[in-house]
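Every protein chain but one is kept in place in this view of the complex.
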Amino acid sequence: MLTFTIRRLLVAIPTLLFISLIIFLLLDLAPGDPLANMPLTIPPDVRENMRAALGLDQPVWIRYALWLKQFFWVEPLNILDSILGTSLAGDGQRVLSWQTRSPVADIIAQRMPQTLWVVGLAYVVGVLIAIPIGIISAYKQYSVFDQAGTFVSMIGYSVPPFFTGVLVIIIFSVNLGWFPSIYDTTLQVNSWATFKQQLIQMVMPVMVLALQTTAQISRFMRASMLDNLRQDYVRTARAKGLRERTVLMAHVARNSMIPVVTVIALGVPSIFGGAIITEQVFKVNGIGQLMITSIQSNDIPMVQTLTFIFAVLIVLANLIADILYGLLDPRIRYD
Amino acid sequence: MTLRHLLLGAGLSALLAPAAFAERGADGHVNLIYYQAPSIMNPYLSGGTKDLEASSLVIEPLVRFNPTGEMVPWLVEEIPTIENGGVAEDMTSITYKLKPGLKWSDGTDFTADDVVFTGQYCMHPEGACAQLARFEGVKEIEALDPQTVKITFTGPKPYPYMPFVTYESPILQKAQFQNCTGTAGPSCSEENFNPIGTGAFKVDEFRPNDVISLSANENYRDPALPHFATMTLKGGGDAAAAARSVLETGEYDYAWNIQLAPEVLAQMISAGKGEAIKTFGTQVERIEVNLTDPSSSLPEGERSTDAHPHPFLSDVRVRRALSMAIDRQLLSDIGYGEAGKPTCNLVPAPAAYASPNTECLTQDIEGAKALLDEAGWVPGSDGVREKDGMRLSLLFQTSTNAVRQDFQSIIKQWWQEIGVETELKNVDGSVFFGSDPGSPDTMHKFYADVEMYANTFPGTDPEQYLAQYTCEKAPDPGNAWQGSNTNRYCDPAYDEMLAELGATADLEERGRLSIALNDMLTKDSMTVLPLVYRGTSSARSNTLGGVNINAWDSGLWNVADWYRVK
Partner (left out) sequence: MTDATASAPPRHRSQRQEVWRQFRSHKGAMAGLVIFVVILLGVTIGPWLWGLDATLVDIRSRNLGPSLAHPFGTDQLGRDLLARILSGGRVSLAVGLTAMLLSLALGTFVGVVAGFFERLDGALMRLTDLFLALPLLPLLLVMVMLFREPLSRSFGPENGIFLLMVTAIGLTSWMNTARIVRGDVLAIKNREFIMAAKSIGTEPSAMIRRHILPNVLSPILVSATLGIATAIITESSLSFLGLGFPPDFPTWGRLLYDAVDQIQLFPIRVILPGVAIALTVLSVNYIGDGLRDAMDLRARKR
């Protein structure tokens, strides 16, 4: 397993480099203009100057090489500097956002906490609810619980967050006044009162996001459980006189986790990617909102960096999923 | 006039605010929401309105406009004119006298050197300043003494109030920005996020594209102002959510630019927590007609260029018929409600520059049909008019926006009634308004027959705005499709008259010429079909007083006077 992991990590390096090149070319090819949001009153020659100042007059491969240098050399040095208090980076140009003219890494670091709080928590909540629902619905297939679970999760999944988000705001903020409709990103949690405030403002976005996660994962869990409940080994286990609970949890649930682990692992990078629509609706302004505003204003350094970090997480998550397969099912071998 | 404004500027707070004698910061905290989040506080590096508005809280220009479009001396003693000697007789220079005793928020003196530096900062050849157009024709900016700034132009400048006027051109502190000129500009993120200013507030924390925390400037020139001690300016979301947070939940005090369907807005206001306030500047929603052939059968590089005139839109009768079929009043009511007025003009304001032309306001479907008949277009078997085997069929493009898509559907219907077939297309704003020469969907390339968008001009003088329609400004492959004359309109008489405007100083004569130019584009040639004169509307909570939004300058221009209604 160790050699497998090392080999996969080594393969990941050229893969990621290739992915970064493809992303860069794609962003370069995409129509759009970082100055599109500027007023039409700015004359064309001024626009041309501004574009040149962003480095857009350089050929694409020079810009790519520059980004590689900034991302893999200057930025890590800067991180080292901020940890050790040294000044290794000197005045090397960092990856700068075109929109805000400030280092991309700083903005991402600023956005990460709220995204992890809200999207991360919603994911954990969603998974924790989904797995028992999936197990019970499968075990008691076609019971009232199963039918209700199916119904709610299907509705939850087919109604998009731009609608559920606004709906919960109207019910809980406008009519009942329980929760704030706008998330306060400047809130510092340092006391019981602020902690409570943080919880209150997270309820609605977490609710909306968890609904989607629960719907998706409980469906996969239920389907996988159903498949396994019909396998011969279940009959054997029962025949051996094992307790029903042991059969269900130790054997069936464990074996059913393989497709579910894939789904869960695939979802983890998306926590860091943020939730574009839900963040917009509740003004959480995390990574998802950063991504969409950067795409809309064609902030290529920001989009490139975010997407690349995202790619790294995806590759890692898939590697972890593969390792988990091996742990869950010793029959799976990678040689 | 200047005296009155001096009084107005200084005395405004005393007139409006009952709490004017209270201490600075007595009204506590105020919450503002901008559905587009500000990304930088330096207007010279970004021309975006959201960024300009946010920066106007902190840094200020020498001269502002008030909501009626008149100049107000802001950091200067008076508005220089030829009469008071501030503008040279030959119109080649203008001299500003700074108000005495002004301080930056860090406690240092505000001097003429800072003004001179700001000019150099923007005009730096490697600086890529977004507001460079404001400094066009400036030869030199010099400090005659610490309180006096003289701007010399390369030639006579009939309208000299461009540099350091309005929130597009505020003064930066030399001490803070002197290492940020030229190519160093963009990397000064600390300076760009936390500029030191003379305004009512200073930045405590700036989170790009998210939220700005501000507090009152202790060195503000009026010791009793601002009324609020701290401010939060939150960004993000959409216009409906911003309006809801003010009008329905009352979490926020002020929401900027809430463009919503009139009935939705009315329903939110009925909650009784606040009101919508509107103001009109110069923004006009219009349809621009392509006078060249955008057909995809033409080779790339010849599409939409003057090499091929448009097969039927080059006929003024067709363009006039298209205009006659539109009911502008109805469009305005449906799309903008109170915040819109039907118009036939490209320049809708100020009054001295606005043409009295109103002939397009009455819809005339029968007249439009008759005009097309006269032009030789006869209805074919499917109701679409034809002539010489050519169908009267249009591609109508615009940016993605709920109101614009509604307008497209209605106009399509009217045009169908007069026998014109319309195909609709909408393009994401970041592509449509962008100028990527590789994209076929930009407004400049104009690979469609008609397109709809809104445009406006800053300040009160329309000369530069009208100059967008000269022959040489037509976009084509030769200039990488950079050009403001998207219609490819070209009339030597227009260019001549525009040159005359550029050499005229007399305000009345400038008004006459501007109106004539406006009419050439609209009622005479129907190159531009103006639809709706659009205002901006903002939402204000009932507990926030002193708000006086302004279409000619920042909506936050008088934020020092805002107070809490108790």
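Of note:
All chains are identified by letter, namely A and B, in their written order; residue positions are counted from 1 within each chain.
The rule is simple: a residue touches a chain if its C-beta (ideal position, glycine included) is under 8 Å from a C-beta of that chain, and two chains touch if they have at least 3 such contacts.
None of these values were measured; they are calculated from a predicted model.
Screening B:A26, B:A175 or B:V264 against the full complex identifies B:V264 as the residue touching the chain left out. Here one chain is not drawn; of B:E77, B:D113, B:D306 or B:D428, the residue touching it is B:D428. In the complete complex, the hidden chain is touched by one of A:L77, A:M112, A:V125 or A:V159, namely A:V159. Even with one chain removed from view, chain B keeps its contact list with that chain: residues 240, 260-261, 263-264, 267, 296, 330, 334, 399-400, 402, 405-406, 408-410, 412-413, 423-428, 431-432, 438-441.
Listed for chain A, the residues touching the missing chain in the whole complex are 11, 15, 18-19, 22-23, 26-27, 29-32, 142, 147, 150-151, 154-155, 157-160, 162-163, 166-167, 170, 216, 219-220, 223-224, 226-227, 230-231, 255, 258-259, 261-263, 266, 269, 291-292, 295, 303, 307-308, 310-311, 314-315, 318, 321, 325, 329, 331-333.
Following the convention adopted for this analysis, only the chains that are shown with their structure count from here on.
We define each chain's centre as the mean of its Cα atoms; on that basis chain A and chain B are separated by 38 Å.
Residues 29, 31-33, 35-50, 52-54, 93, 96-97, 99-103, 106-107, 110-111, 166, 169, 173-174, 177, 180-182, 185-186, 280-281, 283, 285, 289-290, 293, 295-298 of chain A are the ones touching chain B in the complex. On chain B, the positions that touch chain A within their shared complex are 33, 37, 39-40, 42, 45-49, 126-130, 132-133, 183, 185-189, 192-193, 205, 207-211, 213, 232, 234-238, 241, 244-245, 248-249, 251-252, 271, 428-436, 438-439, 441-442, 453, 455-458, 464-465, 479, 482-484.
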